Structures are given as C-alpha cells and as structure tokens.
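Only one protein chain is missing; all other protein chains are in place.
So, chain A:
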Amino acid sequence: MDVEKQYDLFVIGGGSGGLACAKQAAKLGAKVALADFVKPSPLGTKWGLGGTCVNVGCIPKKLMHFAATLGELRHDQVEAGWVDTQVDSKHNWEKMVENVNNHIRKLNFGYKNQLMRGDVKYYNKLAELIDANTIKLTDNKGQIETVTAKNILIAVGGRPSYPDNIPNIQKLVITSDDLFWLQENPGKTLVVGASYVALECGGFLHGIGNEVAIMVRSILLRGFDQEIAEKIGLYMEEKGIRFIRGCVPDMIEATEDNKRKVTWIINGQKYEEIFDTVLVATGRVSDTQKLNLEKVGVNMNKNGKILCSADDKTSVPNIFAIGDCVEGRPELTPTAIKCGQLLANRLFNKATELMSYEFVATTVFTPLEYGCIGYSEEDAIKKFGEDKITVYHSIFKPLEWNYFEMHSGESCFAKLIVLNDNRRVIGFHYLGPHAGEVTQGYAVAMKMGVTKEQFDSTVGIHPTCSEELVQVTAVKGIDEAQKEGC
C-alpha cells in the first residue's frame, strides 16, 4: 500500500528552470515544494533565491555590460553636440555594484513572494536524495528534516569550474560567482578563458576603464560561428583589450601586496606578469555531486550531467531533470523556463508537448554584441554539405556611428545561411549594436520556416541596423561583403 506522499512535486533548485516548473505545477493544482540553497563560492560569495541567471549570470552581466556601453557613448555625445561631457571621467565600481546587487535582492524578494502566493512551499535548505521519493533537507545550521514526494525535479544547474593544474587556485582567483558581488573594483584583470562568460566579463571590465588581458587556450567562443567569433575578438583587440593566445596559466601566485603573479609559456618561452585579479571563466560543471544520485539510480555522464530523454525523464521513472544540469541542453534561462513549464503541463495537466530546442535565439553581450539563431556556418556545412547551402554576408556601419569618427566602418556584420533545396534560412547571424533586440523577432520567422525570398520581400525599417538582414544579397565566395559607396 502506497503511503501518501507529502508533495506531488519536489523541486531541487530554485533557478530559472526549477522556479518556472514549481510555479506552473502549483498553478495546475499540484502540491509543490522547492528547495534552494546556495553553497558559498570558495571565496565565500553567496546569494539568494533565483539561481545563476538572477544572481551571478544574465541579470548582473547585462547591467554591467550596459554600464560599460554608457561609458563608450560619451564620445558620441560630444560629437552629437553635448557640452561639458567628460570623456575620461572615472567609473565608480561601488556605486554600480550596489545598484546591481540591490536590484538582484529585489528579484530574490519577488521570487520568494511568488512562491508564497503561488502556494509553493519554499525550503532554504540543501537537498539530498535518500531514495526515489524521499529528500533530506539540511539548513545552514546543520538541522535536518526529511520530506517525501511523488515526483522529484532536479534543476540544480551548474557552477564555474577551475583548472586543475594550479595549487590553491580556488583561493587565488575569482569566477563569475564572485565578480558581480565584489565590493571593490577588481583592477587590472587577467581573464582566463574564451567562453562568452570570459569575453563578456573581460569586455565590460575594459569598458569601465580597467586594464584587461584575456588568456585563450585555442579558439574563441567554441560552438559559435567562428567567422563571427574572430570578428568579436578583433573588435575587442582594436578597443584595447589584450589577448594572450595559445596558452593557459602555468602558475598563479599571490604577491606580498596581495596581487597575482601569473606565469605562462608560449613556444617554450616563459612569460610573467602581475595582475590585481585573475578571473577564471574556463567552463561550468553540473552541480550534481552531493545529491546522492548514483545511489538512487539516476544516470549521469562522466561530467556529472544527468542523462534524460526528450521528456525530461531520468533513469528513475519519477525523477525528472531540466536546465543546465542535463546533458545536451543549451545552458540558457529561457529554454530552462519553457522546459520547466511544459514539464509541469505534462505532469499535471495531461499535456503532451515536449520542449523544442530548434532555432533558439541567443545573444552574446560582448562589447560588439552578437545575436544568432540556428546553424553556425561550420555546423551547417557539417550537417548538410558545403554545396547544399548558400551563405549571404554583409558588412555595415550603423548610422549613429557617424558622429564619432573612431567608430569602425567594417566591424558590424550580418550573415544568413540558406539551405539551397528549399531556400529556408537555417542560420541567422548579426554582429552589431542592440543584437538581442534585433535578433529576437527573426526567431519567430525562422521557427515558421522562413525562406530567403520571404526575407528579401520584407520591407526594411530605415534607418536601422536590422534592415541589413532583409537586404543582404552578397554571396560569400562570389561577392565581397562590403558595399561600395552609399
């Protein structure tokens, strides 16, 4: 005889995916509880409810990126006629961080209230599975309580990983977990990594006036279109960000005045430099280690990512997993949210719709922003064959960039990848200002199967950067991307 379980659904992890699923399930009448607990970073940084995106990801990142772009606009302001603008005035890190952190705390508070009003029981405790229906909860004082649930959702996300070749590295470097809560400007910073996290953080740190070097082992933005990735790197270099390519730190040591001495080797030659801060952004690891998943029978890959079927089921029938902690899922907030909502619908409303990861739009908020949907050129060639696709490309200059003469006329770039047999646009790439705003609408079209001819028959809005996408005619390999004249 089945003992009645306390909850219909117990969610472990109060981030984008977990919160969305919990709220939706409760809306559909399920008895839901959610446990969220932030293990402090090695340097002691911690934060509230909401997960990576809200606390140490998208939200603070975008706000700080925006702060940096505001600094750059000073030059344009002067040429646009504004008087008394100080192009070299200093940036106050403390003020920015205080405002960013206060906004995050407001979001933490809002989420807590949403759970309460939505009848989701919130445990600010660290969860661990005892068996497929029993969860052990430990609070920050070490007190333990046990609950039972019919279904369990694991949405624990991930945390930054550290290189393993440097002793005591966790105490010597910061990661994105720490950067957004630093009470003091990190100063001259070495960013280790070539992920979007590394480039975005290095980008805004430089934008607010810090000296920044970015150490890259091989390529930039692995997984993204490499032609665009290199353009992003070139733009950042032209702005004054140093790239140290082809190596990793060999040694990092604290100096007497608490700076960091970093050593690296290129072609047998040893280099050494002092930085105020080293920011490591070389990857993220799934946060599943202490959940006791192996004992309960939930299968993971060797990196700790949970293996799930398309309907988010793990190897244990009543245990589900969504978001960053699942193998093969994009590490994005909107996909985790949608996935969580659809899962709740399937569990508690007899729905059947599965999450689709096709044509998910995303944007990298580097100093020159990059929005993309669908296939990179490399992936399109790999999947379909070079002769089965046509690539259209265009170099353009935003109209607003014509006030300040130092703006480049060759950095902004648009690329469309078209499948020859049905003329469907399968890859959309926009490198330029406001990339997120430009890209979003096109995702709707791509999900509907838009063709290049439909793009071409669409009248552009003038004068904008976005109109480039419905006017691009130059074919890569035949025509130059740069237009001649006006």
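Assume contacts are C-beta pairs under 8 Å (C-beta built on N, C-alpha and C of every residue); 3 or more make two chains touch, one makes a residue touch a chain; residues count from 1.
To be clear about the criterion, contacts and distances are computed from a predicted model.
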Protein name as given in UniProt for the chain not displayed, "U3 small nucleolar RNA-associated protein 15 homolog", "Thioredoxin", "Hyccin" or "ATP-grasp domain-containing protein": "Thioredoxin"
Among A:117, A:270 or A:382, residue touching the chain not depicted: A:117
Residue of A:27, A:62, A:103 or A:261 touching the missing chain in the full complex: A:103
Sites on chain A contacted by the missing partner chain, in the whole complex: 101-103, 105-106, 109, 112-113, 116-117, 124
